[in-house]
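Only a single protein chain was left out; the remaining protein chains are all shown in position.
Letters A, B and C mark the chains as written, and numbering starts fresh at 1 in each.
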């Protein structure tokens, strides 16, 4: 993957798409995990992957990851709503679990951490097949404390798997501040497994993108895994209906002021890459697109309980 | 614990005791996990702890850990043989599981890794009680790849627990060489959790002991956990009946030549701390002591199957 | 006597034990200032936080339950919040080890540990998985699943006082579902089922939400002249075999409910026990009612259909009456 001329626009698009769907779904569902403040990190991580690449996304940002891999917006939204038209037919949640046929590894039984191992397995499959596909394992700062994270990094390094680990460090896990969850440094952990590891400003989409490009190229070349820690901040609540009485309002406002979309917008305009009007047009188009998709999904049928076929739990032998 | 004048002799005693019981048990039980080559590491780690300290020892060396905490040699041997006179009455294995009443946390259901968390719990108990007791969590290089190891280090660092982590790095796990099990460096992992971490020569009992003294003092002061990596070599097979066709004979012989007891003996004599005769006397006394204990244990009764009381699985309410 | 919700009763029991015994402390993710999801630890931080007895942990389930095990081994009585039963798979080794300790130590080691877990199809969409049955086949572990606030209070106190590792189940559909009288003098002990309703025609075996549904079904059945006895297991492991058998011997018919999927459910132990030891008194085949053998589905419509409903309990009971 070389960076196309389109990259800045595409990044902007992904960032605004993330923000737009966040607002639309969040307004409807108080349990939706907000994305505000992390749009640059999310767009920078998931932009520009190739078809055979596999992602175990962090749950916060999983819908954007699926969209970046070509999933259909309306179908994903139907999945958030539990409609029968969803990729998973209403059986699961597309907010935390994207379509595997597009290379998405989700939270199947709900536990954070183990998907990093599944991503390592996808990387091993690519390596055994001699493909230049890679796997991304993305995790939050809180999730970094799961032993799975350590095991997967060590495994990927020992087996020299084509993999990139990314920590979406928003400095909090539900109500637990970074310092109460994570001792030392996540970047240092990556380095302790002997892999190239770097911290980047997660509010700077270009910085995230550049670090990703380097790490993915390295993985595709067969030179093994790397870690990127994207330092950002969860401006959003843990979920939309979070009362957030455990946090300092001022700190949130300080970070809100640094918000990544305005920053990137300013950059695109200042550098003459896009005009304000272009960007406004993208914004408007996305609002329209997401609203429409959501409305359509809302009207989709709910699954018929009678069709709840327990036989589907086992895959039948292929004919 | 300040180092007493007796320390060198006591260290020597523990090393030779370890070697002696290794030979005696190993000759009897092909499944015994040999200790040859690691006597300095083992003695250096377990010497000089206080009564309330708790140890989750690495399984290779667990009998020495129990002895260092005051367990009775004959009773432990009866435990290796499954006799009813054992601490555990023949129900379990004292080669991997010492008496908890003396502060030993063993491998209860056999999995390496989780005892590090139990040790952290013992450390938390000491901290909550305001005691200056500490907990040791000891693990092999192979075991360092278990997520438990990462989780326990992070937990201990975040909660600032009075704990010392020690890696008994003998550069192999069954047949898996260090480089195929461990990417990067174990010492660096400790450091990545923000704790003081140091590698020492595991064949140099004084170096191990000094590092331990520093780390335990730090923990007792309430300044939190540290990691010590003792680099040594498993001269022994994985267990006594190991055919070892996976290893280079020459490498083993190279390490056998560096064996820690001869080295420490030479040091003690050269420094005038002990005479050769003194040391010979210790050796002979230990041979006698271990042989006698083992013979007595062998004659102890086997558990009566009829007494296998399933009711004992639950602790009854205390009166 | 106070009126409390299930959630309040559970937290009150913990607080009372914390006041009575300085060795009791609580630990888990987001249980401090935040108070835990669904207010599962509400108020504890305010009262006991300054003493360091309310401990927020990193996301390391195996290890924080392990810390509970280790602290319990050396003098404390930890009450660890797993958040959701969904995460039981991550702490199996810790239960396995803890359950083995008393036996394997030759009887010297005690592990007075309580692990709390919210579960169940209910208002909190998702996180519903009922995995408790795995622990049935694990020596030395106890499982408790109250069906109402009064039992929640008494059983939580009993669990904290018990010297064995206990999994304490908190059903999310019962959690804030109205207040009931809580008697803080109830004598405390684990291992006793209760006859939640007496009856003569058939015995319905249940726990947690299934008990509530069984009681509702029993009312409907009574209108049709069928007298159902509802046995609330309360302690699922070990089972109160005497109470279970006595009821079936009396009524001659057994309907066994499960919120966990049928295959491998703890309810099969109840059925097998009856088939072995009450066989001669049974007038009809044992009947089991459980969700299909699939993971808990997400869509509300599917989720609803998934669990044994009051209606299905009624109709299974009628079938059983022949």
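What we mean here is this: a contact is a pair of C-beta atoms (placed from the backbone, for glycine too) under 8 Å apart; a residue touches a chain by one contact, two chains touch by 3 or more.
The structure displayed is predicted, hence computed values, not measured ones.
K.L.:
Among the chains included here, which ones are touched by the excluded chain in the whole complex?
P.N.:
By the stated touch criterion, the chain not on view contacts A, B, C.
K.L.:
For a quick check of understanding: of C:180, C:216, C:282 or C:321, which residue touches the chain that isn't displayed?
P.N.:
Final answer for the missing-chain contact: C:282.
K.L.:
Touching the absent chain in the whole complex: find that residue among C:76, C:118, C:131 or C:161.
P.N.:
Residue touching the chain left out of view: C:131.
K.L.:
With the full complex in mind, choose from A:22, A:38, A:95 or A:148 the residue touching the hidden chain.
P.N.:
Per the contact definition at the top, the residue touching the missing chain is A:148.
K.L.:
Just one of A:48, A:117 or A:260 touches the chain that is missing; which is it?
P.N.:
Per the contact definition at the top, the residue touching the missing chain is A:117.
K.L.:
May I ask you to list the residues on chain A that touch the chain which is not drawn?
P.N.:
Touching the missing chain: residues 54, 86-89, 91-92, 97, 99-101, 103, 105-106, 108-109, 111, 114-126, 128-129, 135, 147-148, 151-152, 154-155, 158-159, 312-318.
K.L.:
For chain C, which positions touch the chain that isn't shown here?
P.N.:
Contact residues on chain C toward the absent chain are 88-90, 92-93, 95-96, 99-100, 103-104, 131, 133-140, 237-239, 256, 260-261, 263-269, 271-272, 274-277, 279-280, 282, 284-288, 293-295.
K.L.:
Tell me which stretches of chain B touch the chain missing from the display.
P.N.:
Residues 31, 82-84, 88, 90-93, 108-113, 142-143, 145-147, 173-176, 180-182, 245-246, 302-306, 308, 310, 312-313 of chain B touch the chain absent from view.
Convention: only the chains that are shown with their structure count from here on.
K.L.:
Where the centre means the average of the CA atoms, what chain is farthest from chain C?
P.N.:
Most distant chain from chain C: B.
K.L.:
Looking at B-C and A-C, which one has the bigger number of contacting C-beta pairs?
P.N.:
If we tally the contacting C-beta pairs, B-C comes out ahead.
K.L.:
Using mean CA coordinates as chain centres, what's the chain A-chain B distance in Å?
P.N.:
Using C-alpha averages as centres, the distance is 44 Å.
K.L.:
Just curious, how far off is chain C from chain B if you go by their C-alpha centres, in Å?
P.N.:
For chain B versus chain C, the centre distance works out to 40 Å.
K.L.:
At what distance in angstrom does the C-alpha mean of chain C lie from that of chain A?
P.N.:
Roughly 36 Å, centre to centre.
K.L.:
Could you check chain B for residues that touch two or more other chains and list them?
P.N.:
147-148, 151, 154-155, 158
K.L.:
Among all residues of chain C, which ones touch two or more of the remaining chains?
P.N.:
58, 60, 62-63
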